[in-house]
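Structure first, then comments.
Complex shown without one protein chain; remaining protein chains in place.
Our next item is chain A:
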Amino acid sequence: MKLFPILGGIHPEYRKELTSEKAIVALPLPKTLYLPLQQHMGAPANTTVSVGDEVKKGQVLAKAQGAISAAVHAPTSGRIAAITEMTAPHPSGLPQLTIMLDSDGKDEWAEPMAAIADPFAASANEIKTRVAEAGIVGLGGATFPSAVKLGLGGQHKLEILLLNGAECEPYLTCDDRVMREFAAQVVDGARIMAHALGAPKVIIAVEDNKPQAVESLKAEAAKTPNVEVVGVPVQYPMGAERHLTQAVTGRETPARKLTADVGVVVHNVATARAVHQAVRLGRPLVSRVVTVSGGGVAEPKNIEVPLGTKVSELLDFCGGISKATKRVISGGPMMGQPLPSLDVAVVKGTSGILALTQSETNEHASSPCIRCGSCVTYCPCGLVPVEMASFIRNDKLDLAAKIGVQDCVSCGSCSYICPSHIPLVHFFNYAKGKIAALDRERRKTEQTKSLVEAHNARLERQAQAKREAAAKAKAAKEAAEAAAAAQAQPTIEGGANA
């Protein structure tokens, strides 16, 4: 298959050998699970249980709320111990409403949802509904509710479901293991999704550094028509949705549009497996595969983890972390996020927990920019990070926006390559946040202004109506008087005549 070059990109040290040959193992059931109500993009879910309730594995604990949201299910059977605010697994460390579930150790399933006997005969809506009921979100890390994305077939003419198995982040091997060990489930899930999307073709793209995954998938794809497996060059950020789409199809997604606008929908391979389980087995998303790795971890592993497991417990299962650990990251080292504490939960978007040492992070104090242009050369979005950073530093956010800071995907290639170790992405995230906040502020002001205007207009209308009514009344009165007078006149006249 012909591939297309992508712009820029870097070759970080991949360090996947730490876990790539470690088969997925199951985590012993933790005593307590902590399930934040927001494990996805969009609005947090709404609890449907109360403290003290006995629940079974797979039972709904919280329902999706609004158009973009996802349900939360019990990862095991037990009793709801509390519904309380706890530190979220997010660098902000802000508290978030969380369901605490005490396991009863039986791990008993609730009555599962009925399997959809022949998904390829089912309607798109039926599959979409099932995926929504199963609480599935994009497991690549973006955590966009998958059902919403499966509805894109209604509005767009789709040609390709592109399954993202690139896994271009260093260290992470969870997708690699899923592709190797569950190739049949992945391919089946992909075909079901393609059916729901109305996309005639499935392409599974895997970076060339995972030959076994490519092989397993190819063997599986050979059994069905319209599924193609393609190895893509090892080049970060190959796994970025728009870049993968371009590499495989040559189609460039217009800014501010979706890949669906060029006929392609991208889903992660682990998401496909979750769809398979939801549709074929009626199983909601209650666990995921997590790579625990990094130089600070005693025994790096790939683990099937019940959602809600505390990170500290997960790390203990891997022999704990050493004193040399400098940072603990959720996700990969390029786009992952630092954890505010080890007492936070594994959520649907947690692809990896990495304990990195100084030699792995290679962090240094930053020195002045020497304008070497590396950030420009390696930016996969064609941006000029050096210039954007200098605008942001001088508080000229409008100029930074003008040259595209909002088109930045925060992949980190520029920061990684910068010889002066300038935290460029940090600048851009700050600017994006600030610009969004200013936008909200402006919209709010405009809204207030238009409300005030509407209010004034209403008052004016009312006053006008009052005036008109008064004028009318006056006119009517005058008319009546005139009429009365007129009536009186003939009487007099009449009288006179009489």
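The definition used in the following text is that contacts are C-beta pairs under 8 Å (C-beta built on N, C-alpha and C of every residue); 3 or more make two chains touch, one makes a residue touch a chain; residues count from 1.
By our rule, contacts and distances are computed from a predicted model.
A.B. asks: Given that one chain of this complex has been left out, which of "Putative spermidine/putrescine transport system permease protein", "ABC transporter substrate-binding protein", "Rhodanese domain-containing protein" or "Ion-translocating oxidoreductase complex subunit D" is its protein name according to UniProt?
C.D. replies: Not shown, but named in UniProt as "Ion-translocating oxidoreductase complex subunit D".
A.B. asks: Hey, which of A:Ala67, A:Ala222, A:Ala298 or A:Ile403 is the one touching the hidden chain?
C.D. replies: Candidates A:Ala67, A:Ala222, A:Ala298 or A:Ile403; residue touching the omitted chain: A:Ile403.
A.B. asks: Of the listed residues A:Leu35, A:Val386 or A:Ala400, which contacts the missing chain in the full complex?
C.D. replies: Within the whole complex, the residue contacting the unshown chain is A:Val386.
A.B. asks: If I consider the whole complex, including the chain that's not displayed, which of A:Ala88, A:Leu244 or A:Val262 touches that chain?
C.D. replies: A:Val262
A.B. asks: Looking at A:Val265, A:Ile321 or A:Ala400, which residue reaches the missing chain?
C.D. replies: Residue touching the chain left out of view: A:Ile321.
A.B. asks: Among A:Ile10, A:Leu97 or A:Leu139, which one touches the chain that has been omitted from the display?
C.D. replies: Missing-chain contact among the listed residues: A:Ile10.
A.B. asks: Spell out, residue by residue, where the missing chain touches chain A.
C.D. replies: Residues touching the hidden chain, for chain A, are 7, 10, 12-13, 91, 93, 170, 242-243, 252-257, 261-263, 296, 321, 323, 325-329, 333-342, 354, 356, 360-364, 367-374, 376-377, 379-384, 386-387, 403-404, 407, 410, 412, 415-421, 423, 425-426, 429.
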